[in-house]
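Next up is a structure, given as structure tokens.
For this view, one protein chain was removed and the others were kept in their places.
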Amino acid sequence: MNSAAGDTPLVTEAPAAARSPWRRFASEFAESRIAMAGLLLLAAIVVVAIAAPWLSPQNPYDLAQLDVLDSKLAPGEHSSSTGKPYWLGTDDQGRDMLSGIFYGLRISLSVGIASTAIALAIGLVLGLAAAYFEGWVDTAIMRVADIQLSFPAILIALILLAMMGQGTGKIIAALVTVQWAYYARTVRSAALVERRKEYIEAARALALSQPRILFRHLLPNCLPPLIVVATVQVAHAISLEATLSFLGLGLPITEPSLGLLIANGFQYLLSGKYWISFYPGLALLATIVSINLVADQLRDVLNPRLKR
Amino acid sequence: MSDSAPLLEVEGLRMHFFTREGVVKAVDDVSFRVERGRVLGLVGESGSGKSMTGYSVMGLVDPPGRVVAGRIALGGMDLASLDEKARRKLRGGRIAMIFQDPMMTLNPVLRIDTQMVEAVLAHQPVSRASALQRSREALERVGIPSPDERLRSYPHEFSGGMRQRVAIAIAMLNRPDLIIADEPTTALDVTVQGQILSEMQALCRETGAGLIWITHDLSVIAGLADDVCVMYAGRIVESGPVDEVLDRPMHPYTRALIDSVPSRNTPGRPLAQIRGMAPSPLALDEGCAFRERCARAIDACRAAPPVGSPSARRTLRCVNPAA
Partner (left out) sequence: MNASPPMIEIRGVSKRFEGRVDLAERAARLVRKPASDGSVRALDDVSLEVREREVVGLVGESGCGKSTLGRIVSRILEPSRGELFWQGRPYRDQAGAAARRERLAVQMIFQDPYASLNPRMRVAEIVGEAPVVHGIVPARQRDEYAAELLARVGLDRAAMRRFPHQFSGGQRSRIGIARALAVKPRFLVCDEAVAALDVSIQAQVLNLFIRLREELALTYLFISHDLGVIRHLSDRVVVMYLGRIVESGPTAEVYAKPNHPYTAALIAEVPRIEARHRTYVPIRGEIPSPLAPPSGCHFHPRCPHAFGRCREEAPRLREIAPGRHSACHLNEATP
């Protein structure tokens, strides 16, 4: 009957394709239409931000190009000097709103992404170290993170900027200081769970070195929750920067970010010249919403408990 | 044997999952009966559809799964004709289910007495005091010492075996006619398993309830069940009284399963094994799902094997059985 005492080599069933985790992830992400819409909007915003110098009718930072006689023109009106239309109007200094928004998006996105990336790198290393080495290393890192997280982010940023002054680099530094603790915490929880898993024990039995186990085995498996947090945090960083600029502590007036544009137009909001605040505000909203839509779907896709 | 309607009669049950990758026929033309006071063992490996059969009878199938055909009759009453409200009344009342993980029954944030009283009150209009008394008695019956103290505890304060006993007590609260147990002792130690099997046996004898015991462990079925159904890839391949099926198995899969148990083999020598693997549930066709691994496979196996009755109380789905 079935006396095959020997082992017949098992031919593995050919799956549909040798699908790497990335391709599986991409197809699951694409299941949500709203998330895809968010992703498209975000992609459009990123393209606009990168191509700002070529897409903008005017360079809003070049004071020579500004004509103060064109100030506070409504959307669609034409320049008195060049005759070109201002699609979204101008602000109180004659700056074309459309160009201002393009360049502002550029700044918002680059500051948001740069600060997130640096904070992520720092938080990742510290969180991994805390989880792997435990003991006093863990206690030290986590208490510092706890203390920092108990202060409102705005407050810390304000204090730092008051001490350091203005400038893109300083804003990024402030945002990094505020954010690293989220990543450290997230990585630490994920690492604490993964550490106990048997593939890590197997790596130890195989006498692999500790750095190798940390970076080649532990780290890649702690990434999914980190990606979700990072995506949401980009939005958070962008809105934080906008708030700081709105309060006048962010970037200098000559390089307006979206926050500053909104601040500029604030005084005119109720006197009918809504476009100076409204359109930058809309651009900011669109950016943050699209990021959040993408992050929501990422969270669902990367959550192992929801696996079907 | 009584000739009144059997406690549970399942005929031609089909339950499918409609997934992105295709239709998975989790339960494919399953028919069996459970009599009052008797134990039916539903035996199979993972993917055989045994758990899904239990869920289908309970009406616990969620989308993308759906019961697409078949008759399920409890005491002669057709369950498909009932609406969801009526079915909910049955669940926990006349039919109860015990799961492999007791935490599927127990709410971790509620005390045991709260949960048990709730279970009683959902089905019977009695006073709280009376429901509490019932709960206390149920805990005693399943062999839990100092029940008053236990009633005031939370699930996490119990060990795995105790939790499962509490889950069984909850299942028995409303004196169900039928109990469906889905691998309740698989995750438990041997000694605890022995205790629980002994309690279930006693309970069924006392109350005359029918029991469906779902498991992959043939040895447990041997000791507990009166009748057995062997499942493979969603179909029942063989069924009958447990002594007949285990002593004279006719389906090659049943035979192979029995032969591969270590106690049937000479220690130290290779075990009689079934070659290959179970087919992917998406790749099933009309023919016998076991033919790729069967030493007795013939051409006729590619067509749907007919369900035969080699003797009065046995069924067999095979064209070339081991005689």
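For reference, chains read A and B in written order, and residue numbers begin at 1 within each chain.
Rule of thumb we're sticking to: contacts are C-beta pairs under 8 Å (C-beta built on N, C-alpha and C of every residue); 3 or more make two chains touch, one makes a residue touch a chain.
Not measured: the values here are computed from a predicted model.
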Which of the visible chains would the unseen chain be in contact with across the whole complex?
A, B
Sole touch to the unshown chain from B:Met77, B:Leu110 or B:Val261: residue B:Val261
Residue in contact with the excluded chain [from B:Leu224, B:Val237 or B:Cys294]:
B:Leu224
Which residue of B:Gln100, B:Gln124, B:Ser153 or B:Gln201 touches the chain not shown here
B:Gln201
Considering the complete complex, identify which of A:Gly76, A:Pro220 or A:Pro252 is in touch with the unshown chain.
A:Pro220
Considering the whole complex rather than only what is displayed, give the residues of chain A touching the chain that is not shown.
5-12, 14-15, 18-21, 139, 197-199, 201-209, 212, 216-217, 220-221
Going by the touch rule given at the top, which residues of chain B touch the chain that is not shown?
45-46, 159-162, 189-195, 197-198, 201, 216-220, 222-224, 226, 242-243, 246, 256-258, 260-265, 267-275, 277-278
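Here is the rule we use: only the chains that are shown with their structure count from here on.
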Centre distance in Å when chain A and chain B are each reduced to the mean of their C-alpha atoms:
50
